[in-house]
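As you look at this complex, bear in mind that one protein chain is not there, while each of the others sits in place.
For chain A:
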Amino acid sequence: MRAARTAYPLKWRIMDTLEGVAAAIWPARFRRATPYLMLLPAVLLVGLLVLGLIQIADASLRTLDTTTFQFSDNYSIANFRRALTEPLFLVVAQRSLIAALIVTTVTLVFAFPYAYLMVRTRSPGLRKFLLIALFLPFFIGQVVRAYGWLIILGNQGMVNEALGLVGVAPMRLIYNYPAVLFGLVQYMLPFAVLMLAPALTAIPEELEAAAGSLGASWVRTFIHVVLPLARPGFIGAGVVVLTLSLTDFAVPAILGGGSQDFIANAIYDQFFRTSDQGLGATLALMLVALGSILVGLVFALFGAGTLAMGRSRA
C-alpha cells in the first residue's frame, strides 16, 4: 500500500486530473492560440471602455428638452456647437490645458533629483526613507490630501499662524490657481518618481564614471549622459502626469474655491447639476480627444519612453 503511494502520490493524481480538465477545455491543437488567450482580459477591458464610449457618443448627439427632462430622439450637433462656442467651456479647457503643461514641467523638475538620489544613493537607510516617503502619499487619497492643504494653508492654518508670529497678516494662500497647481504637483510627484526610477536604474553607473574619467565635469556628464539616457523615463512620467493633471477633478474643486474649474468639473456640472447629460457627454468626449491628441503628439515627437516597455523608437 505504502509503496503504491510512493510510486504514484496523491499530488500527481491531482495534477494529472487538472491537466486532463485543462486539455478538455483547451486542447493541445489550440496551443498556438494560447498567447492570444492571454490578451483576453485586456480585450474585454478595452471592449467595455469602447462600449461606454459608444454610449457617451450617442448621448452627446442628443439634446435635453427642459419641459420634460427627456433627451431628443433625433441626433444633432447642438451640444458640440455649444461646447465650442460658449466662453465658459473655452475658459475651462484653456485653464486645464495650461495647468496640465505647467504641472507636468514642474513635477518632472522636482521628480528627477528625487528619483536620481533614490536610485544612486549608497545609503540603504536613505533609500528606504525615500521609498517610504514616496509610497506614503499613495495610502492617503487625493481628497484627503487636498483637505490637508486646506488645514495647512487656510487663513487660520499652520502657515498663516507661523507668519502671524513674525507679524505678517493672514494672507489667502488657497482658493486660487497657484494653489490648484501646487496641489496637483504635490499629488503627481510620486507618480513621476515611480516612472522615472526604472529609467534611471537602467543607466549603467559605469557610463557616468567613464565620462568623469575622460574629464567631463559632473554637470557635463549630467547634461550629455544622464539626461539623454533618462529620456524614456521623462516621456513616460510626462505622459502620465500630463493626462492625470488634464483630467483631474478633486484638486481644482477643493483648492480652487469654486472659481478654478477644470474640464472634469464642467463635466460634473452638466451631469449632476444641470441634468444635461448630453452636454456632459460631449465635454467628456472632447476631453478624451484632447488627451489622446496630446499623448499622440508626445509619442510622435519623442516615442513612448518607458511606456514602450523597453522598445525605444529608432
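FYI, a residue touches a chain if its C-beta (ideal position, glycine included) is under 8 Å from a C-beta of that chain, and two chains touch if they have at least 3 such contacts; residues count from 1.
Criterion: contacts and distances are computed from a predicted model.
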{"item": "Absent chain [UniProt protein name; select from \"TIGR00659 family protein\", \"ABC transporter substrate-binding protein\", \"Biotin/lipoyl-containing protein\" or \"Ligase-associated DNA damage response exonuclease\"]", "value": "\"ABC transporter substrate-binding protein\""}
{"item": "Absent-chain contact - pick from A:Val91, A:Val109 or A:Val168", "value": "A:Val91"}
{"item": "Positions on chain A where the hidden chain makes contact", "value": "64, 66-70, 86-88, 91-92, 95, 154-156, 170, 172, 175, 257-261, 269, 271-277"}
